[in-house]
Each structure stands twice: as C-alpha cells, then as structure tokens.
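All protein chains but one are shown in place.
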Amino acid sequence: MTVTTGKKRDKIDRLAELAAVRDDERGVSLWQEAFRRLRRNPAAIVGAVILALFVLVAVVGPFFVPYGATDSIGIREGVVKSGQGIIPGPSGEHWLGYDHQGRDVFSRMVVGARQTLLVGVVSTLIGLAVGALIGGIAGASAGLGGRWGRWVDSTLMRFVDMLLALPSLLLAVSVAALLGASLTTVMIAVGVVSVPVFARLLRGSMISQSNSDYVLAATSLGVKRSRIALTHVVPNSLAPVIVQATLTLATAIIEAAALSFLGLGNPDSTIPEWGVMLADAQPYLGIRPALAIYPAVAIIVTALGFTLLGEAMREALDPKLRK
Amino acid sequence: MFRFIVRRLLQLIPTLFGLSILLFIWLRRLPGGPETAILGERGTPEMRAAIRRNLGLDEPILVQYGRFIRRMIRLDLGTSTSTKREVTTEFLQRFPGTVELTVMAMIIAIGVGIPLGYLAARRRGRLLDHLSVGGSLIGICIPVFFLAYMLKAIFAENLGWFPSSGRQDPTIEATRITNFFVLDGLMTREWDAAADALWHLVLPGLALASIPLAIIVRITRASVLEVLGEDFVRTAEAKGLTENVVRRRHVLRNAMLPVATSIGLLAGGLLSGAVLTETVFAFSGIGAFVAESISQRDYPVLMGFILIIAVVYVLVNLIVDLSYSLIDPRVRVR
Amino acid sequence: MTENEILVEVRDLKVHFPITRGVLFDRVVGHVKAVDGVDLDIPRGRTYGLVGESGCGKSTLGRALLQLTPPTGGKVTFDGIDLTRMAPNKLRGMRRRMQMIFQDPMSSLDPRQNVESILTEGLHAHGIGESRDERRRIISETLDAVGLPRWALSRYPHEFSGGQRQRIGIARALVLGPELIVADEPVSALDVSIQAQVVNLLDELQDNLGLTYLVIAHDLAVVRHISDVVGVMYLGALVEEAPSDRLYSEPLHPYTRALMSAVPVPDPDVEDRRERILLAGDLPSPANPPSGCRFHTRCPWAQPTRCAEERPVLRQIGRSRVACHWAERIASGELRPHRVDAELVRPADEGEAPGVVSAPTEPGSYV
Amino acid sequence: MALLDVDDLSVTFSRRGQRTVHAVDGVSFSVDAGEVVGLVGESGCGKSVTSLAIMGLLPKQRGTRIGGKAVFDGTDLIQLDDRSRRDIRGRDVAMIFQDPLSSLNPVIPIGLQVTEVLTRHRGMKGDAAAKEAADLLDRVGIPDPRRRLKEYPHQLSGGMRQRALIAMAVACKPRLLIADEPTTALDVTIQAQILELLKELVRDSGTALVMITHDLGVVAGMCDTINVLYGGRVVETARRRPLFAQPRHPYTVGLLGSVPRLDAGRGERLTPIPGSVRDLLPWPEGCAFAPRCTRRIDACVGEPPEMVPTHDGRSYRCVNPAPLPGSEPVVPADTRREEDKA
Partner (left out) sequence: AESDRGDDSGGSKKDTLVFGVAGDPKVLDPSFASDGESLRMARQVFETLVRPEEGGTKVTPGLAESWTPDAAGTTWTFKLRSGVKFHDGTDFNAEAVCVNFNRWYNSKGLMQSPDVTPYWQDVMGGFAKNEDPELPPSLFKSCTAKDATTVDLAFTRVSSKIPAALMLPSFSMHSPKALEQYDASNVAGTAEDIKYPSYAMEHPTGTGPFKFKSWDVANKTLTLERNEDYSGTKAKLKTLIFKTISDENARKQALRSGDIQGYDLVGPADVEPLKGEGFNVLTRPAFNILYLAINQKGNPKLADVKVRQAIAHALNRQALVDSKLPPGAKVAENFLPDTVEGWNGNVTKYDYNPEKAKALLAEAGATNLTLRFHYPTEVTRPYMPNPKDIFELLSADLQAVGIKVQPIPLKWSPDYLNATTSGSAHDIHFLGWTGDYGDAYNFIGTMFDRPKDEWGFSNKPLFDKFQKADTTADMGARVELYKELNADVMTFLPGVPISHSPPAIVFGKDVTGVKASPLTDERYSTAEFKS
C-alpha cells in the first residue's frame, strides 16, 4: 500500500513548488515587475518606439543633416520668393522642400527635434524640480504633523491652489511677459505651469505614504525620521510623479508651440524648434500648408508617444492592478 | 449647504489676496515700470516723472499696495493701454462672447464626451472603445490652435459649411440687449440672428471642445468601468432591476462624480483655450482681446483678466462642487 | 527572569484625537477619545490579550504604549523606565526592546524593499551587527525562527503569500531581539488555516525566546487561545480584565457576557444550547461617549441609578478586575437582563469631502 | 425535487497571457425549501463565484465560461435569458453581500433602494411603496424606519446598513436567499444580531437560505446541511452534526483543527493545515488538497477523487478520509513532506 512511485511524488512536489516561488530566481522588485507589465502592453511599445526614434533623431540627427538648418540657400539661389508666394516643395535635393526663408525643411525638422526635446525636457525638469520641492516640503511638513508642519503645509498649498486657479496659459504669459521672450523664458513659463500639478501630486502621495503601516513599522524599528522619509516615503511616492513627468513632457512640447503661436515663443527662429516652425509657417498656410503640417504632425506624434508611454506606465505602476 | 458656500467664498479671499500681491509685484516689475505701460513710446523723462507722481509711485510700497487693493475692490481695473477704454467696460462687452463659446464647447464636450465615454466603457475592447480611446489621445495631443486652423480650413474655407470668423453675420441687423447673441436673438424673437450666432459658434466650439471632450471621454470611460465593477451595481442587478434602471440610476449617476470634478477643473483651461481659439476664429471675446493685449503688452487688461479668471475659476468650481453635492449626498453633510 | 515581574505598566493612559473643522484654518471642535483612561500591567514573559469591538481603541492603545502615537495623558512604564517622558533620541534606542506586528501584512511592508533590506533596516538603525556577515547571520537565524526559507531574502513582499508576509513582519520585529511585542490583529487578515500557523508560531517564539506579548484582536477565541490575561475594551476603556480561562467561564461585566455569547463556536451542540445575549444597536461614537458607564446605553442590566451618572472604575472581584457597579449582583443572578431599544448611532465622517482637492492629473493643456 | 439543484456547475476565467482560472469546478449541491445550506471554505475557494453564477451576476467579460446547471424550481438559471433572469432575481431568488457599505449605492437614499425592488417586482408605487418599505425596515429592526427612508447609506452604521440590505433582499419574500458572508465585515455583537435576524426571517417565511461563510462557527449554529469547498469543488457535504462530530475529509478536519475554540482550554496547540491556499493541485491532476494534506497517499495524485456518498447521508471527495472513531486508519500519514514551508 505504501508503494510510492517516484514519478508521482515528484509531480506533487513539482506542483507544490509551482505555486510557490522557485529558489533559483532572484526576487522581482516592483519596478522590474512594472517594466515587465509595460513590455506586454502594445500601447507602451508604440509609445516607446516613437520616443526612441525621436530621441535618436534628436541626439544624432543633427550630425547627419544635408544642409545647415539656418542657411537660407533658397534665397541665395533665388528660388524661394516667399514674398511672392513662391516656396518650392519637396524635391530630390530638398526632401521636404524649402521654408519661407529658403532653408532646407528636412534639416530643420531634424535639428528641431533636438531643440524640441530640449525645451520639453528642461521645462518638465523645471516644473518637476520646483513642484517636487514645494510638494516635498509640504508633504513632509504635513506628514510630520504638529502645528508648524500643518501651517507650512497649508500655506504652501494655498499658494499652489492659487497657481492652479490661473489658467496655464495666463501663467505662462505672465512669466514670459516678466522675463521677456527667449528660449529660456519659454522653458521657464512652460515649467511653471506644471509646478502645481507636481506639487500636489507629490504632497498627496507623500501624505498617503506617511500614513501607511510600513512607515509606522519603520518608526517602531527606531529608524530616524529623515531616513524614513528618504528610504520609504519618497521612493514610494515617486511612481505617480514619474508618470506625470512623462505626460507633462507631452504637454510641454504642445505648450511651447502655443506660446510661439501667441508670439511669446523663442523669437530667434534661426534656432529651429518645431513650435517655432509651426508658428512661423502660419503666414504661408495658404501657399505651402505642408510647412505647418510637418512640425504639427511631428509635435502630435511625439506628444502621442509620451502620452502613450505615460499612460501605460500609469497602468503598470498602479497598485490597484498589481496582483 | 449655506456654510459650505460661505466657506468656499471665504476661501476665495486668500487666493485673491495672494494673487493681488503677485499682480502688484508683477505690475511693478514690468520692463520700464507702469509708467511705460501707460505712456507708451511717446514718453519723455519729465512726463514719466509726472506720471510716477500722479500714480503715487514715489510713496512707500505699502501705501501703494493699499491703494492698489482699494482699486481692485472697487473693481477698478484701470484703463486698457491699447484701446484707451476702461478694462471693466471692455470685459463686459466681450465676456458674453466668451461665455457663449465656452458654454458651447462644454455642451459639445459633455454632450458628446459622456455618452461616448459611457459607450466605450460598455463596449470595452471593441472597435468603438478603441476608436474613442485613440481619438481622445489624439485630441489631447493636438495643439488647439492647429486644430482650429484645420477645422477652419476644411469646413469653412473649402467646404464652406460654416462661417470662418466672428460671432454673427454683420449683415444681419440684430438687436443687442445682453450681448449674448444667441440669447438676444431668442429674446427679441429674431430667430435668424440667434440661429446665425449659434452657427458661428460651431467651429470654434468644436476646436475649444477638443481637450475637454477628450478628457471627459477618458474620465467617463474609466469611471463607468470602475462603477460597473462596484458592489452596489451588483446589488442592483441582484434586485432584478431592469438594465435601464441599473444604468441610469446606479451606474451613470455614480460615474458622474469624477466627471463633475474634472469639468470644474477644465473650466479654467477653457479660458486659456479661448485665447487661442478666439484668435484663430476672430471671435470677439475676452480670449481674443487678451491675445491682442499680449502682443500689445496691455498690462492692465492682462492683470484684470487674471483676476477675473481666478474669480471665475473659483466660482465655477463652487458651482461644480454644489452640483457635486447634489449628486453625492456624502458631501452634503459638511 | 523572575516570574510575574511586571514588564509594562500602563497608568491612566489617554489618547484623544482632536476633531478639527474650520472655515479657513482648522480649529479643534472636539476630541475623539480613542483611549480614555486605561490601567494595565503586563508581566514579563506573558501574553496580555486585548479584545473589543472595532473602533474601541485597541490599536490606539497598542500604539500609544509603544509611543508611536503620542499619548495625551497618563504614563507608560517599560521595565521601570517611564516612556512618556523620554527624549525622542533615547526613545529610539528603546525601540529595540519593544516591537510591533501589524494587521495587514501587505501594507506594513514597504513594497519596494526586499526582505533582506526590510530585516536589516532595524539592525542598521540600532547599529547591531559589526559586519555584514554578522548581520547576515542574525537575519538567517531569524528567518529560521519564523520558518522562512533562505532564498526569501532577495525577494519582494508581493512575491509571498499572506501567511509568509506575516512571517516577514514577525521576523522584522524579532530581528532586534525585543522583549515586548505588540501584535495588532496579527491574524485577522489571514485565512483560517494560515491563522493557526501564525498563532502557533507566536506561541513557539514565546516559549523559545521568553517574549512578552500584547496581542490585540477582535476575535475573542484567538485572543483567549494565546493570552494569559485578557482585557476587554469598550469605548476607550477596559471594562474587564481576567485570566483567560476565567473570562469564558465566569464573565462578570455585562459587555463581556454579551461578547462571549455572541462568538459562534464550531460545534452544533454548543450553538444549539447557547443562550444569546443580543446587544441592541451599535457602538456609540468615541467622539461623544455616553455619560457614566459607557456601556449603559446598550446594557441589558443597566439600572436606573448610578449607571448613567457615575463612571465605574475597575474593581478586583476574585481574580478578575471589572468596571461595573452591579457586577456582583449580576453574577449572583439577582439582577435580570431586560430589553433595550436600539439607539441610532451615526458613523463617524468618512474622509474628506471630494471636490477640487482631488484634482485628477489628466494630460492635455491649452497652453 | 429540491428548490435549487446545482449540478456540476463550473466557472472558468481565461484571459490572454494569464493562466485559466478554474474558479468553480463542478460544484453540485441542492437546497430544499425552508432549508439552510452552508457553503464553507477558505478565501478563493469559489464560494462567491458559485453564488454569482447562480444569480447570473458574474461580470460580463470575455473569457468567462459557465458550465453545468442550476435548476431553480424547474428552470435552469444558467441557461435563462437575461430578461427572465431579471424577473426571477430579487423576486424569487435574492442575495445579500458581504460589505454592506459598498453594496449600497452611496448617492441614493435607502428608501429608493428599497422601493425600487417593490416597484420592479410588486408593481408598487408612491406612498404604498414607501409604506411597505418602512414596514420592511421595521421588520429587519431598523429603528424609526420612516425617517431612515430618506437617509443615505453613509448615515447609517454598519449593522444598520446590513439590515437595510437584508430588507431589500426579503422585500419580495423570495423563496431562496443567498447570503455571501453577510457578517464578515461586522463586529461579533453585530454579527450575532444579523445572524439572529436571518434565522428569524428564514423561520418565519420558510425561505431557503444558502449561507456562504468561512466561519465554521457560523454554519455550526445555522445550517442544516454544509458543503465544504476547496479549490472550486465541494470536498465534503454533510448535515451539520455529523460533520462537526466526525469530519471525514482531511481538509474539513484541518479547518476544524485550525480554529481556536472559545470554550477550549488555554495552551492546546492548534493543528494548522500546512502550506497555503496557493499550493493548489489542479483538480484534473488529482486531489487539489493533496499538496497540503497530512493524509496524502499516492492515489491522491493522478486521478481526481470522486464524491463518495456514505451510508449516513453524507459524501466526501477523498481516497483516504479521516477515520471514524474506532476504525483503523487506512494509511498512516507517513507521506507528509518533511520540510514543509508551513
């Protein structure tokens, strides 16, 4: 009766272990887990591919462009007469044709990718840095409790509410008006717009993390407050902020374009940037709509890439979907 | 309820107070100072000095701030440096247009967004869902002014279905009462005037609606999906209620809660959007006025606009919160 | 280690949470009296069980005891040291000697830390273990003690089952070699079968390491099973404290009686025989507790005199301590239970009102 | 003919990229009129899914497959079209859920939530419906029912909410009531009130009750027949006295050994079931409980055990059941795995 075929026994053990974790693997952290989930999401892959292309073009593209992005070849050669509505379209030599200043549009698009990326990244970083600072201080003060903490927190948050009450455009306009139009201004203006978003996000997330049991557990272990904040609260609050930063990159690019449209963009169009190119193309919409469509489509696609990736990251990092 | 309103209105005070400080500093920090903004290019140093005296710019800063506040409280926003008319008057004339436009955009965004979001959620994973999710992604990523141009180029310029600019055909003689053209048309029974004004709202309304529409679709969809998974929907189903009742009474109403919040938040953004849309459609509203003021550096107008926007934003959110408390009794107790 | 030496002494402990409300800036409009005057002693090496309905202040008491929530009043003495007056720095050092186990094994573990880092965190904080190897050794021993395999070290909490996570939580507490462990609902989130494993583990650890426990739970059967002494809480205060065997056989406080009679026993015979004392209504709000005896609004033995006016104190009756004016006369059967009409109890407010505050962060912007 | 006959009910969830979940795997049991039947088991064993499948309330998503039959009063609920199922739900078969707060619509007053059932199934409107609703609330022991009608769920305490839910469920005097862990979210004293209320209702109206719980104590006091579920299958069915007196399936034995009894003395060690619910063997490959079983023998793996009926009116799904007192153990428990993670 006690005959046990080794085979069957193995099977039980194998199955039993199937359910548990196996020894040979290392643990999978949440980031890795999220990354795995991300890889399975087609939207994320589309977004990532778009962005990879974009970044690639932005980084190495400018070294390979056929013409100088600021060189008015068309005017020198007398083929571009934008004053008379003559702007030649694509040709074998100029793949996307000339722009109104007789420059090679293809080269400008490629060089523009770098500028656009720069504007997007820098302005997002500005927003992130300032927002995270405000949100971090507010969150830490609120989490710390006490009369002072609460006071600091509500004061900072009232300020953030105020920023939030201003439509983003007006905020950007104010900044641009204060600082005068320049590339830096655009980046600061666009960055300021996202400050309240980041601040609220980080604060909210920090407060909820501060109230979590594992922070209490760390306290009861005797870990110092500052250490708890750095090793537990902040890392766990970062996920939504990172997601938001990705989404903000998308809007930052669009917003920079809108500022250009309103004439608050970088006035120096010798530095090609898609938003500036789009704004510059407005007077020639009737003659060569393509001049507007190239940068517009580029902006839309890039923004879409960031948004897709951001949304997918949000999903992947969402604790509700974690299993 | 009353306490709630009072509380919210009181909350407006520190916001406005903070804003007033910001604006005050801003106005003083203008390149060349306020006197340049007023005098424009014709100023001589003497005139500048005179204006500084006139404006009391040589007094202590707190005194100046006090006077600034007093003027703000009297709703005296000063005179536009470009049109030379009182900012308040200018706003009153242009505000109705913007209100009409934003209301139109909101009607489009809500009227299309909520049903679409709901249907997408009900048909999760099917074609309609993918289309509306994809569409809303693009809606978010497309620059508003570009969309406005495209709409105009296609539907006004090429197809000629809609007018491309303005609020009303100037050849229609319409009586003005409130400056809300549609409303005026209805009040005076000038149906063609009302219809024409409405017709002029379609394209700019669509352009302006793009972002709120996209966001409402997404939020509605997500929210309906979430509510569909809620226990109380299961309870309703378990009670054998008809599908109609379950959807209407139990799903939609609850799903509207986050949508209502987001609508309040969108209101502020709509005014930003109006600046771009009105410019493209030569639509006479606050937005276009502000866009002009931006290029004219008309600081009194911009400042007034910011203050008004802040108030409107808070008021809209108050209304949204009130309507929120109509949908959600849990809010009501406070 | 002397028998019956008192390790923890709690005297008149109070924890009141301010209720704030305000138009612009919040002001205090009242207090939630979560813990309102509790006295108790925990002998070294023993288990003190704490039961009571949800919201009666058990967790708060546990936390206040460890100074994780600052008490509003009263005194907590640990091994002769007054914890309530201690400087924060010293207190941190003391934490090594008293640890906590939490109810939800998932939320009490940082999802971004792997087990090794969870376990070393405390060692680092107290500078235990000279070298990395030394620390490794301590951790391995602890892992063995709680029955977790070695390979668990590199893994993250989400990769474990509920029971295993609870073991990680226990290991985290144990690794510091504490004397006192406060276990707040250590098993209520677990499946019945797992629950037993953890209960046994706690028992074993106590036997091997001579630990002192304060076990908090709402499941009377579990508490009674592992405790030497059980305290029954009602609305922030102890109503009865008794050795665990006495509690079932001779409950003295009307609330304890009701509680005992309400716990289902997996035995049809017992169930069929049992006489249920059904309490009317719900637990009153701790923000606005009834006057006099907190229990008198629901007490089937409530008397017209004293109960509503005078707050009973814990009295020694036999081996138990009871806070009831009429305990003896109820026990003797002199007083008979009567019908009580339920009073309607409003639940406490649930969270902040939604509104602008909960701004969703959607993409899309006009600027 | 029983009132409800569940026959070989199975529910599988399959989703792309994930393993198919056999949540319910051939469950059969029956409920007679006026009878209280218990479904017990640990978390994840398929209790809720079973009840939802009977009610036709499983989320409508792709990849959900329901097999088998659930014949209620001659009609198979599983095959029923949506319309007729809605007619039966709430009128003939009603259900109570675990979490009373989330199971009530937060934005609709209690009154409407009660009257909408009356309107739907009993055609009552306006005052008549309101009066009936108040009567119902009164019957389930909610004080001052008229005023409660206008209130919202968040204004009631947990116990009152559950009472309100029960009122909705019994509004149309259903012949079958399914209660899915109705007291898990409540305190013991409140649990006692609710259980008492349910018992009363069942007694007074002759409604059959399916009581779903993981608390053996609850079933011990209430149920006539008890089905123990493990891994989506019924592993043991018995009337309550024999079950508690002589559990046969090792899992039932384990469950009973795991819970401390209030009336037992201090100091006895519990006898837990090793491993965790995660350690499931898929049924087709043998007994799902085998990996955790202390009485495991070779026969447990390979062929899934069948339900074995016994002479005393019960049945279990085990090849090596716990012995009845007095009889020899069939196999010594020597196959226990040495190093169990438990």
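First chain written, first letter: the chains are A, B, C and D, and each begins at residue 1.
Here is the rule we go by: a residue touches a chain if its C-beta (ideal position, glycine included) is under 8 Å from a C-beta of that chain, and two chains touch if they have at least 3 such contacts.
Since the structure is predicted, the reported quantities are computational estimates derived from the model, not experimental observations.
**Student:** Out of all the chains shown, which come into contact with the hidden one?
**Tutor:** A, B
**Student:** Which residue among B:118, B:146 or B:181 touches the omitted chain?
**Tutor:** Going through B:118, B:146 or B:181 one by one, B:181 is the residue touching the chain not shown.
**Student:** Identify the residue among A:28, A:44, A:57 or A:80 that touches the chain left out of the display.
**Tutor:** Here the residue in touch with the unshown chain is A:80.
**Student:** So one chain is hidden, and I want to know which residue out of B:15, B:235 or B:279 touches that hidden chain in the complete assembly.
**Tutor:** Candidates B:15, B:235 or B:279; residue touching the omitted chain: B:279.
**Student:** Just the residue numbers, please: which parts of chain A touch the chain that's not shown?
**Tutor:** 70, 72, 74-76, 78, 80-87, 100-102, 181, 263, 267-270, 280, 282-287
**Student:** Applying the definition given at the start, please give the residues of chain B touching the unseen chain.
**Tutor:** Within chain B, the residues touching the omitted chain are 31-32, 36-44, 46, 51, 54-55, 78-79, 83-84, 86, 93-94, 96-97, 149, 152-153, 156-157, 160, 162-176, 179, 181, 188, 190, 192, 279-282, 284, 288, 292, 295-297.
To be clear about the criterion, only the chains that are shown with their structure count from here on.
**Student:** Compute the centre of every chain as the mean of its C-alpha atoms, then state which one is farthest from the centre of chain A.
**Tutor:** Result for the farthest chain: D.
**Student:** When contacts are scored as defined above, which chain pair ends up with more C-beta pairs, A-B or C-D?
**Tutor:** So, comparing the two chain pairs, more contacts are at C-D.
**Student:** Go ahead and note the Å separation of the Cα centroids belonging to chain C and chain D.
**Tutor:** Between these chains, centre-to-centre, one finds 30 Å.
**Student:** Counting in whole Å, what is the centre-to-centre distance of chain B and chain C, each centre being its mean C-alpha position?
**Tutor:** Whole-Å distance between the two chain centres: 52.
**Student:** Of all the residues in chain C, which ones touch at least 2 other chains?
**Tutor:** Residues 149, 161, 350, 359, 363-367 of chain C each touch two or more of the other chains.
**Student:** Name the residues of chain D that each touch 2 or more other chains.
**Tutor:** In chain D, the residues touching two or more other chains are 154-155, 278, 341.
**Student:** Using the touch definition up top, name the residues of chain B that touch chain A in the complex.
**Tutor:** 14-15, 18-19, 22, 26, 29-31, 137-138, 140-146, 149, 153, 268-269, 271-273, 275-276, 279, 290-291, 294-295, 297, 299, 302, 305-306, 309-310, 313-314
**Student:** Which residues, counting only chain C, touch chain D once they are in their complex?
**Tutor:** Contact set of chain C toward chain D: 53-54, 147, 149, 161-164, 191-197, 199-200, 203, 218, 220-222, 224-228, 244-245, 248, 258-272, 274, 276, 278-279, 281-283, 341-347, 350.
**Student:** Considering only the defined contacts, which chain B positions touch chain D in the complex?
**Tutor:** Those residues of chain B that touch chain D are 125, 228-232, 234-243, 245, 249-250, 253-254, 257, 327-330, 333.
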